[in-house]
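A protein chain is absent from this complex, but the other protein chains hold their places.
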Amino acid sequence: MTAVLQIVFDALSLGSLYALGALGIAAVFGVMRLVNFAHGDFIAFCVFAMLLPSVDATAIVFAGQLPFYLLIPLLLLVGAGLSMLSEVIVFRRFRNANPATMMIASFALGFVIRHLLLLLYSSRPKSITLWPSLGLPVEFLGAHIPMLQVVTIIITLVVLAVLVLFLKHTRYGLEMRAAAENFTMARMLGVRANGVILLAFAISGMLAAAIGLILATNSGTADIGMGANVMLIAFIATVIGGLGSVPGAVAAGFLIGAASVVFQATLPHDARVFRDAFVYGAVIVVLLVRPQGLFAPKSAKQRV
Amino acid sequence: MTLLDVDDITVRYGRLTALRGVTITIAEGEILFVTGPNGAGKSTLLNAIAGVVPTATGTITLDGTRVTGAAPEEIARRGFSLVPEGRNVFGGLTVEENLRVGTGMRADRKKITDDLESVYQDFPMLAERRHTTAGMLSGGQQQMLVIGRALMAAPRLMAIDEPSLGLAPKIIDQVYEILMRLRSQRKLTLLIVEQSSARAMMTGGRMILIRGGRIVLEGDAADMVKDERLKQAYFGFGDH
Partner (left out) sequence: MSRPPSVIRQTIVTPIILIVVLLAMAALSYQFGSRAFNRTAIEMFINIMVVVGLYAFVGNSGLLSFGHISFMCLGAYMTAWLTIPPVMKSITLKGLPAWLLHTQLPMWVATPISGVFAALFALIVGRIIMRLSGIAASIATFGLLGVVNNVYSNWDSVTGGQGSIVGIPPTMNVWIGWLGAAVAIVTAYLYSISRSGLALRAARDEEVAARASGVDIVRERLVAFVVSAFIIGLAGAFYAHFLSIVNPGSFYLRTTFITLSMLVVGGMYSLSGAVAGVVAISVLIELFRDLEKGVSVGGLTVGLPNGAQEIAIGIITIVILIYLPSGLTRNREFSWRNWPLQRRRLVPPVQTALKETN
């Protein structure tokens, strides 16, 4: 029983990360049809924003020293700022470009950010201790669950709730949803294209910052590649969820998180290192059965 | 007073010229019907005014302001509302949410609730289904919804692309009846693309005939229907 409970929490916390990542991608994709490959590097950027630039292994904590009630908003601002800046400087010029071009442009932007971080901080992972108390386990129905897992799940639920409230009950949320369904029609109703897209980037950037915080707390290190690993799965989650579907992205994120944890627990010991290969393989199978994703919105169906 | 002034515009899609040298003016409170065979450039004209397709030459002036090349949202904010062909409802949004999309830009926020009620009065079937997702509505209901949605943006000039396409005659009558009532109530100016010249004649107003991207005839709808040239213009395409 406790083992099962542990697996459930593992699945939920890993799924939370993937869901947050997938959401960040879906938010931008919805309004702009851009698959933003730079998102993983946004995450890494937010983590490194807590450190002072240095090539030493011992990191000099900079913003990371702030109390959490200042650090969290600051980091969210950094994420939103970077994301909005990349829209204004780069993606705005690709409004009429085809999606393949945009994908490569975002790939290029991510590459630039990653190497900028390498330049400033070197490739050595740095240790960073944010909230050591979160590493302690809590007892729950006889199982010892790391506090951080519980916090991760709670944060994700809060983020989801806020996002749903925003999308359903505010004017800007309504405009974003309308624009995601039919961008031109929304514009003809007076919805400002640049405004909606900038908003989507801001939300996406804040989600990247949230993931960055969770990852940094979890691993205790800042590593340039840390965002990329989450993002690879998160992309896949957005596709499985049905590109452009926000609830789909979240559901698929949790689904893949669960699949990873279950593979990890059930695969024979020798095959465990190939867990990711099994996950990717499962993804390809899902795409074959439902190319438009598991939860595709009606508007995304193929039209000929 | 002239509300819309389209002066000598040309629209090209790549090498294809969809509109050449089209000039129209619409006075406040007027109805202008645009008719013509399929592929004549009627929808292109509306889309050009809405700022959705760029014009190659010519100018468009809306309520005294030049809007040539302006973004669709800016043109909408100047009081132009287009109901495009094909009933572009936001299928995943509820009926009420659809109606509210266009209200974000309005300054008179207090009037929005009143307007919503009056749209529901005009289209009772929308009121019944206000919390249904729009994708679940029938074709006729969706047409009502897009018209209601355009009205919620409080436009001064409303353009409708083929309001009767794919609708049962009874519903078409209903749609026109509502449009005419709204016109008198709200001093709405209307620009309607209509394949059926008979419908235009019944409604009354001015009419232009577009063919091959040019205006070939212009006049009072009632007179034009009698004109042999209208039939000629349709010759080989059939009157719908």
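Brief remarks follow.
Lettered A and B in written order, each chain numbered from 1.
Everything below uses one rule, namely that contacts are C-beta pairs under 8 Å (C-beta built on N, C-alpha and C of every residue); 3 or more make two chains touch, one makes a residue touch a chain.
Only a predicted model underlies this, so the values are computations on that prediction, with no experimental measurement involved.
With respect to the full assembly, the chain omitted from this view is in touch with A. Screening A:Val31, A:Ala49, A:Leu75 or A:Leu109 for touch with the missing chain picks out A:Leu109. When the whole complex is considered, the residue among A:Phe42, A:Phe94 or A:Phe201 that touches the unshown chain is A:Phe94. Touching the omitted chain from subunit A are residues 33, 35, 90, 93-94, 97-101, 103-105, 107-109, 111-112, 114-116, 118-119, 228, 232, 235-236, 239, 243-244, 273-274, 276-277, 280-281, 283-284, 287-288, 291-293, 300-304.
The criterion applied here is as follows: only the chains that are shown with their structure count from here on.
Chain centres here are Cα averages; for subunit A and subunit B they lie 42 Å apart.
In the complex of the two chains, the subunit B residues touching subunit A come out as 50, 52, 71-73, 76-77, 81-82, 84, 88, 90-93, 97-98, 100-102, 104-105, 135, 149-150, 153. Across the complex, subunit A meets subunit B through its residues 171-172, 174-175, 177-178, 181-182, 184-193, 297-299.
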